[in-house]
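There's a structure below that I have some questions on.
Only one protein chain is missing; all other protein chains are in place.
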Amino acid sequence: MNTFGRKFRVQVFGESHGEAIGVVIDGVKAGMPLCKEDFMEDILRRKSGAKGTTPRIEADEPEILSGVFEGHTTGAPVAIIFRNMNTRSGDYDSLKDVPRPGHADYTAAVKFEGFNDPRGGGHFSGRMTLPVVAAGVIAKKQCGFAFSACLKEIGGEKDREKWPDLLAMTAREGDSLGGIVECRIEDVPAGLGNPFFDSVESLISHAVFSIPGVRGIEFGDGFGASRMKGSEHNDCYPLKKNGAGGVNGGITNGTPIVFRVAFKPTSSIAKTQKTLNIKSGETVDLNVPGRHDVCFALRTPVIVEAVAAIVLADMA
Amino acid sequence: MNTFGRKFRVQVFGESHGEAIGVVIDGVKAGMPLCKEDFMEDILRRKSGAKGTTPRIEADEPEILSGVFEGHTTGAPVAIIFRNMNTRSGDYDSLKDVPRPGHADYTAAVKFEGFNDPRGGGHFSGRMTLPVVAAGVIAKKQCGFAFSACLKEIGGEKDREKWPDLLAMTAREGDSLGGIVECRIEDVPAGLGNPFFDSVESLISHAVFSIPGVRGIEFGDGFGASRMKGSEHNDCYPLKKNGAGGVNGGITNGTPIVFRVAFKPTSSIAKTQKTLNIKSGETVDLNVPGRHDVCFALRTPVIVEAVAAIVLADMA
Amino acid sequence: MNTFGRKFRVQVFGESHGEAIGVVIDGVKAGMPLCKEDFMEDILRRKSGAKGTTPRIEADEPEILSGVFEGHTTGAPVAIIFRNMNTRSGDYDSLKDVPRPGHADYTAAVKFEGFNDPRGGGHFSGRMTLPVVAAGVIAKKQCGFAFSACLKEIGGEKDREKWPDLLAMTAREGDSLGGIVECRIEDVPAGLGNPFFDSVESLISHAVFSIPGVRGIEFGDGFGASRMKGSEHNDCYPLKKNGAGGVNGGITNGTPIVFRVAFKPTSSIAKTQKTLNIKSGETVDLNVPGRHDVCFALRTPVIVEAVAAIVLADMA
Partner (left out) sequence: MNTFGRKFRVQVFGESHGEAIGVVIDGVKAGMPLCKEDFMEDILRRKSGAKGTTPRIEADEPEILSGVFEGHTTGAPVAIIFRNMNTRSGDYDSLKDVPRPGHADYTAAVKFEGFNDPRGGGHFSGRMTLPVVAAGVIAKKQCGFAFSACLKEIGGEKDREKWPDLLAMTAREGDSLGGIVECRIEDVPAGLGNPFFDSVESLISHAVFSIPGVRGIEFGDGFGASRMKGSEHNDCYPLKKNGAGGVNGGITNGTPIVFRVAFKPTSSIAKTQKTLNIKSGETVDLNVPGRHDVCFALRTPVIVEAVAAIVLADMA
């Protein structure tokens, strides 16, 4: 199902090249000021155009269909849509029988028996993260915590000064890069979450792994904790270090929630790749058409914030 | 909530030193052969006594209360309980005001306003993974896939031959170790899972992070994928390598699902630690009483399998 | 929450006089033919204009935003919106402090702290049944059962020939009428439903009571069963009579599901009514402006079918 949450519930819909994509957010508190402008900062952070991201220009303007009256939320579901402007179906028609490596073309075709919308990945497109970001804006308002995510690594490189060269070089190679995003959530009270099965980490990882291209998540000391001694990893009281990432026994301890997310390199690359023609059974050469992000991870910090905010609005 | 699943639903209950711990499994298919003996192999894999795990001896014998008639499941909920035999309340009484570093003592007290059962971690005890393992046994039967998890690292050491010495040395230091478990799931058909928000990775990570002590999870190439080029990470068709861990766009692709889980070192250590007396506000020295696992990760492979099986039984 | 269902999930949104009302339907099977025209029959059955219903003319034209590609469902969520054309906010402004008897004006204001959209009942308007009817169209296709609901009584009168006079007379009095709708669902296989807590009757009644104005529901012999002997009420095998309404122990028995729904008289009447000015605390005379259905129950059979279809699509 394309839904998350029990009390603050987010339902996304749409396809990359269909009429519109959108989201319905249910469980929004009544009386919060909300207008179109509130969405623009986060939408711009996610938007096309940054170095290393694709030049597809979309208005990305949210249309609020419901749940807001005289500039305030009404308590009824908030529906927001984004019209798809710049749709170029032609680019994708040839791909129907030739699944792109790293994409959902093949699995979507199996699951939906070939009826999935193949244009631009359809419902599986990274464009679907746009309504998620919109829902995140409302979630942030509603829970009131401070979310800040940023990219820490590109292609394993931590030094930001080297990123432009790395991106440029990889673009010239017709290849792509992944990255690691770190997210901190501050001002979270102690006591949120549950031991089984709805720990804070359970819910955050659930939401994070719905972002296309995530390969891993770790909290606090993360995978590094598995190589530490108990005496090193344990957070003694009063809490100073934060090896646990702000959560003990699934429940927030009042220190910031900290986690890192590993994004794979962009699947669409200019380099020729091998794939299978599903109809004929032949192995073929594939050149993915269109222009694509060298490193889509550049756009993801605001998406990570959004899904984390959706989780915390649902728990708070 | 202490529940997981929609179609195959698992509800756990109990406290480490209460009357009994247990689980209700709803959505079990009618007509599967099931008896007490079916549980013993997995229960033994999890059980106390292995090198590096605590000597607490519990019968760990499952009592099936419902849902089975004449040796077969009936389609009604299966309830299984485990009586707690070896309860030593006295060991834990002093801890009420002195939260153990790394444990849920503090967060549980905040969340439940001091009414949580403090004996042995109460509902937050690692003992709660026993009913989860029992649910996993039924889940494995129901989905019919092949689950195999094993420990790949202890304290960062990959060479199994060095583990006994490492464990012994760490025990002498009064300290503890973490580890990394890898889980493979084979015979999974293509087409399970959903793009938003119920990807296979979302659901597996949700369940995995309910196991006490998990710090991270990664699928396929995992965090390593963030350091690879697209041309290296992409799985070309026909699928041979498995950088994606068996999942594209949240949906299984028919290759094995592969993921790794990072466990922290055991929180309870013999070494003296600093903590806070919550009542007095003083920093105090703490010596956690009782005998504890040097490396509880040794017991976790079967628990990882169990939660993965619960997820897949719910999806299949 | 404004959602129903687990596998076939319906999320409604919108306000009577907002931008648009709509629905997202998740869990729609891929590959079903679906186009705008498929909705028109049921939309017309619900539409304004029938004798005894209000003359408000809306285009009521569905706009399918997602989930359909080349005339077939894709397996992704189907979003459908209806633009609100004929919005006359002015009619309702005065009502903000003066709740209309029988309406949700007062309870909505309490729940949403005065931020609810008051225009035409806002999210509580009977107009919200339009997207529900649209969802019902898809649900009927998906489950493939035969739904037929019709009005059996108006104002206690069973003789249809007397209805026109009764409606005309009540209109002249400035008053309104209720009615009883009977729904039959045929071609339902035995075995759907669950004993606790998701019996067929539980789920159908849950959905039916979300239709504004429902006061009661009964299955098979219904309230009459409470006055029968066991020997009269029991359905002997092979099943001929249907005192149980097609359900035993919460599970369909293969005979038609039959239930009746009681609708209250339209709340908005021309007659002057007493109410309270919430601000001043004074009792005041209220004349509800606008023209309203004498008997909105006339429109409800297709709505009852729709919610029943949503339930069965979710169970099937």
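Residue numbering begins at 1 within each chain, and the chains themselves are lettered A, B and C in the order written.
By our rule, a contact is a pair of C-beta atoms (placed from the backbone, for glycine too) under 8 Å apart; a residue touches a chain by one contact, two chains touch by 3 or more.
Keep in mind that what you see is a predicted model, and the values were worked out from it rather than measured.
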Residue in contact with the excluded chain [from C:64, C:128, C:143 or C:185]: C:128
Contact residue for the chain not shown (choose from C:42, C:60, C:153 or C:305): C:153
Absent chain, residues of subunit C that touch it: 1-4, 10, 12, 99, 101-104, 106-108, 110-111, 121, 123-124, 128, 132, 153, 155-156, 170, 173, 175-180, 190-191, 193-199, 201-203, 205-210, 212, 214-223, 225-238, 243-245, 247-254, 262-269, 271, 273-276, 283, 297
Absent chain, residues of subunit B that touch it: 1-3, 9, 11-15, 18-22, 24, 26-27, 30-31, 63-67, 69, 72-79, 81, 111-117, 119, 122-123
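By definition in this document, only the chains that are shown with their structure count from here on.
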Chain at the geometric heart of the assembly (C-alpha centres): A
Inter-chain centre distance, subunit A versus subunit C - centres from mean C-alpha coordinates, in Å: 37
Distance between the centres, which are taken as Cα means, of subunit B and subunit A, whole angstrom: 27
Between subunit C and subunit B, distance of the C-alpha-averaged centres to the nearest whole Å: 46
Multi-chain contact residues (two or more partners), subunit B: 195
